[in-house]
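Presenting subunit A:
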Amino acid sequence: MEPDENATVLLDEKAVGRSLTRIAHEILESNNGAENIALVGIVTRGDLLAAELARRIEQIEGVKVPVGRLDITFYRDDIERYLSPQVFMTDIKFSLEGKTVILVDDVLYTGRTIRAALDALRDFGRPDRVQLAVLIDRGHRELPIRADFVGKNVPSSKTESVSFFHKLIDGRTSVEIRKSSGDHVGSAPVPNAEELARVFQQVLGDEA
Partner candidate 1 sequence: MLKHSHLIDITEYSPEEIYEILDTAKSFSEVNSRSIKKLPTLRGRTVINLFLEPSTRTRTSFEIAGKRLSADVINFSASSSSTKKGESLADTAETLAAMNCDICIVRSKMEGAPWLLTRHMNSHIINGGDGCHQHPTQALLDAYTIREQFGGFEGLKVGIVGDVAHSRVAGSLVPLLKMLGAEPVVIGPATLMPSCPDLLGANHSYLLDDVLPDLDVVYMLRIQMERLEGQPLPSLREYSMLYGIDMKRLGMMKPDAIIMHPGPINRGVELSAEAADSPRAKILDQVNAGVAVRMAAMYLLLGGESDGITA
Partner candidate 2 sequence: MALLLKGAHVVDPRASVDEVCDVLVRDGRVVACGTNLELPEKLVVKDLSGKYLLPGMADVHVHFRDPGLEHKEDILSGMRAAAKGGYTAVAPMANTKPAIDSGSMISYELEKAAWEPGRTRVCPVGACTMGLKGEVLAEMGDMVAAGAVAFSDDGHGIQNGGMMRRVMDYAKMFNKPVMSHCQMEDIVGHGVVNEGAASTRLGLAGWPAAGEETQIERDIELARLTGCHLHIQHLTTARAVEIVARAKEEGVPVTCEVTPHHLFLCEDDIDARTYDTNLKMNPPLRTHDDMMALRDALCEGLIDMVSTDHAPHAAHEKALEFNLAPFGTTGLETALGLLMTHLVLPGKMSWQRLVQVTSIAPRELIGLEQASISEGGLADYTVVDPDVCWDVRVDDFASKGKNSAFIGQKLTGRATDVYTAGYASLEDGVVTF
């Protein structure tokens, strides 16, 4: 999705960076350090944010926390209405037992994605605690779900869409709001699964 005149930039690259750095500090503060912490990003794009947070936590604390990627497609409650055009891989290579898992997503909206993610996490073991970090909270919750760490609260209308862009995919890092085209609400489109996984590793710094 190219930036266009209908879009308003809510956060530019610097603002996104500041928000993520603040969230990284808050996570460490609230959990007394990085011990026992694991990050699980929801694909698509939540995984990139999880990688960004992990890199910041390593810079602040000097600890590499495990980062996983979670595809919640098969846990959705609306498959008869909407089928994801593409299914991505879940990749969680570590045990969740005894961990504090921080779920990471780009935009918190109805809460249904997080509900599905909580169900999905359960299939990987029993974490001690699950917390939620989002870059944007745009309101309109349909379930009793709230975020523990929020980059920015953005009042929005249901006819608008709020999207997070990353420079390694989109050529720019920003959060933008625009009139919705009426399609299904979701993260901005991404290239194929292999490309997304490669960018994820790059953000994480493993293949930088």
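Candidates were picked such that all candidates are chains of the complex that A comes from, given by their letters.
To be clear about the criterion, contacts are C-beta pairs under 8 Å (C-beta built on N, C-alpha and C of every residue); 3 or more make two chains touch, one makes a residue touch a chain; residues count from 1.
Computed from a prediction, not measured in an experiment: that's the story for all the values here.
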{"item": "Touch assignment for subunit A within the complex, options 1 or 2", "value": "1"}
{"item": "Complex contacts: residues of subunit A adjacent to candidate 1", "value": "71, 73-76, 79-83, 85-91, 119, 123-124, 193"}
